[in-house]
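Excluded from the complex is one protein chain; the other protein chains are retained at their positions.
Up next, chain A:
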């Protein structure tokens, strides 16, 4: 308080910030200068000259504090908004797209397994088979269109979708020819079916393409996860610097004036601290939830989807071995390979994708359907071995009955519940349930993760503006003492 005002026009940051002048003094009309960057630029030369005097120094400190707090808030809002957007993409875009791609894959594999089963019944395929096949094709068509509409700018995804669009009608036409030939009793129908199956499964075929689309969508999902989980280092650093400078300014204030508190700077410190804590807590929670949704949901769903495709292919192989009538060695091999990948080499053990799905399931509700699937696969494999023995012994009729039900060669009815078909249905069903469960877990966790970030960008911005104003107010109070 020993200094007197210098008398020259002093730019009054208070009026620029719109804060009522203390002690009722009117603001200088010529000193209206916005606080922040432009004021800094315009006045830098004068400020450098003014730095030799205490009011000048105070002005510089005030501007720096306001800038730091605003920058901290802005960078926090920007970084958190980016992460919130990425989390939103996980929930709203990439995860549904990944699920759509998986469902396209499943529908196609199901169509193939279904239509091959229809060929084991003489003459006209049963209505249930035709309907199921049609449902699968309709579903695949619908989802491919949906994927095309939502896949955004990804050129890779578009290429796969174009390939699916091109190949699906070809496959449907081959199956139609196969069915028409089979209906009039021409064995070439079976050959057409095998050809259609080859087109479905070959490299670059429908299943491969759907799998690639799934991989692309999963990569996008993983990338959105990474963006959402990336640590906001810049925000943390700015927050720490802003708090540090605020503490330093208050120390300086205390040393010069012997006053413990400057209310404005104290409020700015509190606002900055709240933003920093909110940032740390909110993003940590979001990270944890997203990590959870990724580990327990998305990863589980992927493993289960793979398992389901393997199940459908194994069923197709089982049917085609019989459709091929004595020359189905390649389907026998393919079945064995598929089952090994699905459930391990030991028909009575647990291995492969199903064992992994069991490991990934994180609670009893998630484990139960997987355990059911494992038990049903075991039954299926035992029944399959019996069915193969019947066929290898030349008893085709019994083999067919053991696969789809009906009468065996001695005229005895094989109940539907004792067929490999019922085991297949049970496995497919259990895996469907397991996928639904994991999908739900995924959605819940991903939503909580996203929600943890929702208000943070706005909150950081508002608090930063308030903090900056408070800092300016505090400095302004001190400055007014020089008038």
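Just so we're on the same page, a contact is a pair of C-beta atoms (placed from the backbone, for glycine too) under 8 Å apart; a residue touches a chain by one contact, two chains touch by 3 or more; residues count from 1.
Just so we're on the same page, contacts and distances are computed from a predicted model.
Of the names listed as "Succinate dehydrogenase", "Glutamate ABC transporter substrate-binding protein", "Imidazole glycerol phosphate synthase subunit HisH" or "Cytochrome c domain-containing protein", the one that matches the UniProt record for the absent chain is "Glutamate ABC transporter substrate-binding protein". Summary of contacts with the chain left out: across A:187, A:204 or A:349, the touching residue is A:187. Considering A:324, A:357, A:431 or A:446, the position touching the chain not shown turns out to be A:324 (whole complex).
Within the entire complex, the positions of chain A that touch the omitted partner chain are 122-123, 177, 181-183, 185-192, 194-195, 324-327, 329-330, 391-397, 409.
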